[in-house]
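Heads up, one of the protein chains got dropped from this complex, but the rest are sitting where they should.
Then we have chain A:
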Amino acid sequence: MAGATVKPTPLLKDELDIVIPTIRNLDFLEMWRPFFEPYHLIIVQDGDPSKIIEVPEGFDYELYNRNDINRILGPKASCISFKDSACRCFGYMVSKKKYIYTIDDDCFVAKDPSGKDINALEQHIKNLLCPSTPHFFNTLYDPYREGADFVRGYPFSLREGVPTAVSHGLWLNIPDYDAPTQLVKPRERNTRYVDAVLTIPKGTIFPMCGMNLAFDRDLIGPAMYFGLMGDGQPIGRYDDMWAGWCTKVICDHLGLGVKTGLPYIWHSKASNPFVNLKKEYKGIFWQEEIIPFFQSVNLSKECTTVQHCYIELAKQVKDKLSQVDPYFTKLADAMVTWIEAWDELNPSGDDSAKPVNGTAK
C-alpha cells in the first residue's frame, strides 16, 4: 500500500542518463536546465557529422555523431538508423547507467493546471521507482500515488505489484497524431491534463511514443531497439512504435510493468504532415499485420533474459512478417545485430543474466 507520508523523490543523478537525438542545436535545454543540469546527457547527433552541435554551457554530456557510431560498432553500425531519430537507441547502448530518460528536442516544460512547471524527470523517476500492477486493473489508477490506493475487490496477493520497466509520458499542445489525422485536424491541440498514471495491463499492447520516455535499462534496455528507419529504409515514424511493441511483449513475458500517463511535456512543433505521410504510408498498411502478430506472440519459457526474448522475437518476426515485406527480414537481422552489439558493449555480469522476475505473488 502507498505510504502515508510523502517522501522526497531521489534525484538519481548518478544513475540516470538523458538521451537526446538531434540534428540542430540544443537551445531547448535552457528551459530544462533547472531539472536536467544535475544529470549526464548522451547526445546522439544524426545527419551530417561535420556539423557542430551547440550545447548550452554547464551541461555534462558526451556526444556521438555518425562517425563515432561507425567507429564504435564497426559493421554492426548497420543496425543504427541514419537520418531518423531512431538513432537515439545508440545512446541507450553506450550508457552505463541504470535508468534512461529520452526526450525530443522540440519538447519543453509544460505547466500543470495550477500553473506550476512540471518536472517531468521527477515524475518519471517516481513512476519507475514504484511498482506496476499489470495483472488486475485498478479503477483508481496508480494505487501507490499519494491520495490513492487499491479499490475494494482488488486481491491482496496482487498488491505488491511488479517492478516497473517503462514510464511512458504524454504531451500537451501538439498531440502525437499520425499524418492522416494531422491532415484532417491540423488545429487540434491537446489541452486536457489527465492527472493519472496507470499500468497498461498484461496482454495489452500500446503505441509507445519516444518523445517523453523513461525506462530501467537494467530491466528492459536490450528491448528498446528503435528499428531500421530513415535513410535507405521504406518506412519512418514507426521506430518508437516498434520498440514499444517488442518491449511490451517482453515485459509481459518477464513479469515487468509498463506505465503511461503523467508526466506531461509541452510539444511545440508539428512536423510536416505531407512529409510524415510519405514516411508512415507503408506503416499504416503494415501495422494491420504487425499488431495481430504481436498480440499473438508466444515466447518460450526458456527465454528468461531480455536478450533471449528479443532473439526469439526476431526469429518470429522473420518467420511470420517477411511475407508482408522483405523489409522485415532485414529488420529481424538488424534486431539480432543490435543484441550482439549490445552484449559487446555491455559484457555479461551486468545486463545479460537477468533472471525472470521473482517478485513475490
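Note that a residue touches a chain if its C-beta (ideal position, glycine included) is under 8 Å from a C-beta of that chain, and two chains touch if they have at least 3 such contacts; residues count from 1.
One rule holds in what follows: contacts and distances are computed from a predicted model.
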Answering from "Calcineurin B homologous protein 1", "Pleckstrin homology domain-containing family J member 1", "Cytochrome c oxidase assembly factor 6 homolog" or "UDP-arabinopyranose mutase 5": the UniProt protein name of the missing subunit is "UDP-arabinopyranose mutase 5"
Which residue of A:Thr22, A:Ser85 or A:Gln287 touches the chain not shown here: A:Gln287
In the complete assembly, which of A:Gly115, A:Pro155 or A:Pro347 touches the absent chain? A:Pro155
Considering the complete complex, of A:Ile103, A:Leu170 or A:Ile235, the missing chain is touched by A:Leu170
Touch with the omitted chain, as defined above, among A:Ser78, A:Thr260, A:Gln307 or A:Thr337: A:Thr260
Going by the touch rule given at the top, which residues of chain A touch the chain that is not shown? 1, 4, 113, 135-141, 147-158, 168, 170, 175-178, 181, 185, 188-196, 200-209, 237-238, 241, 244, 260, 280, 284, 287-288, 291
